[in-house]
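Apart from one protein chain that is not included, each protein chain of the complex appears where it belongs.
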Amino acid sequence: MSVFETERKIQFQHCDPAGIVFYPRYFELMNSVVEDWFETVVGISFAEIHGPRGAAVPAVHIDVDFFAASRLGDRLTFALSVERLGDASATLKITARAGDEHRLAARLIIAHVDAAVSGATPFPDDLRAAVDRFAQGI
Amino acid sequence: MSVFETERKIQFQHCDPAGIVFYPRYFELMNSVVEDWFETVVGISFAEIHGPRGAAVPAVHIDVDFFAASRLGDRLTFALSVERLGDASATLKITARAGDEHRLAARLIIAHVDAAVSGATPFPDDLRAAVDRFAQGI
Amino acid sequence: MSVFETERKIQFQHCDPAGIVFYPRYFELMNSVVEDWFETVVGISFAEIHGPRGAAVPAVHIDVDFFAASRLGDRLTFALSVERLGDASATLKITARAGDEHRLAARLIIAHVDAAVSGATPFPDDLRAAVDRFAQGI
Partner (left out) sequence: MSVFETERKIQFQHCDPAGIVFYPRYFELMNSVVEDWFETVVGISFAEIHGPRGAAVPAVHIDVDFFAASRLGDRLTFALSVERLGDASATLKITARAGDEHRLAARLIIAHVDAAVSGATPFPDDLRAAVDRFAQGI
């Protein structure tokens, strides 16, 4: 199983009056990680998916546990792995830690939808193959 | 069991290039609903909690299922109920629908923390009593 | 000259670690005001403009002075008027105050673009007529 890691710095825009990350911002950060993974690992960018391909990969389920607060200036290491690859959906596991301290663990299920078709539609072959190679650590 | 309902219109700022609500914006909307509930039902505003009381109610767990996409101009009815009221945490259930169509169902666990103390601390009596009255539908 | 007024409450999502509105959130609030004005006064919603009409009204210029900070729980009255209505652009003046205290004054120039055409294109007649009626206070 492969793991994709990328770092994000907690900036002013992520923090709330309590001085910690406002949780909706964590989802922006997670989506940014998924986006980077699509572009650099899967090899198909969000611009390609939403543009020429006329498709989208919306979230259909999310669960997340927040273990500890993150503060302005923290450097978080996000790690993404593929827990399950279905016909028209994929379950991604995303964690974030600052050094050795676990900050969150999330499960994000994304579906594949084709703008020209109603409901979820199977992943195209190239996208599926690339995700599968990553999932299997090939 | 009481239910707190409030309406939110899907605006431009909530929507993504696919023309639907970008899921991190749903969490802003949900937090806004929780905030209104605190102010109007519990009777203790976020300004009061984060200001004079020096406390906070961060999310420690969230799970959410998205059933159908929401689009620009949709009017969503959010419904909030209390599933469990613990010593220092509460489980809120939040759903959103547009007319009869269910859009999402979420479970949000918030903890009570006191800035002057490390870790979760019991809810103050007035806050607990107000949440309890609502939860019991009194 | 007409003025469109609408109220916005400063919520948690708008505030930064200094406990005041983070200025990018002011632009979300202003855009929300413009959006409400389009829907309720001009009579053509953003959903209509960006959907069936295949158009958009992006900002091409903004200048804003922030006179005083806004805090969590503040209720701001936003006022919008039309300073100039051109062929393919309009200059909107937007102010916000809390009670008698002025918080900001902004000038926002929006252009009209048609997705099928490159560059700014003249406002459609119905939209122009409606904005003109408002601008002239008819």
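Per-chain residue numbering starts at 1, and chain names A, B and C are given in the order in which the chains are listed.
Keep in mind that, in the parts below, a contact is a pair of C-beta atoms (placed from the backbone, for glycine too) under 8 Å apart; a residue touches a chain by one contact, two chains touch by 3 or more.
Fair warning: this is a prediction, and the values are worked out from it, not measured in the lab.
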item: Chains shown that the absent chain touches, full complex; value: A, B, C
item: Identified contact with the non-displayed chain, of A:F4, A:Y26, A:F46 or A:F134; value: A:F46
item: From A:R53, A:R71 or A:R107, residue that would touch the chain that is not displayed; value: A:R71
item: Chain A residues touching the omitted chain (full complex); value: 11-13, 19, 28, 31-32, 35, 45-47, 50-51, 71-73
item: Contact set of chain C toward the excluded chain (per top definition); value: 17-18, 20, 22-25, 27-28, 31, 50, 56, 58-66, 69, 115
item: Residue numbers in chain B that touch the chain omitted from display; value: 12-13, 15-17, 19, 22, 24, 72
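Here is the rule we go by: only the chains that are shown with their structure count from here on.
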item: Approximate Å spacing (C-alpha centroids) for the pair chain B, chain C; value: 28
item: Euclidean distance of C-alpha centroids - chain A vs chain C, Å; value: 33
item: Interface hub residues of chain B, defined as touching at least two other chains; value: 28, 31, 50
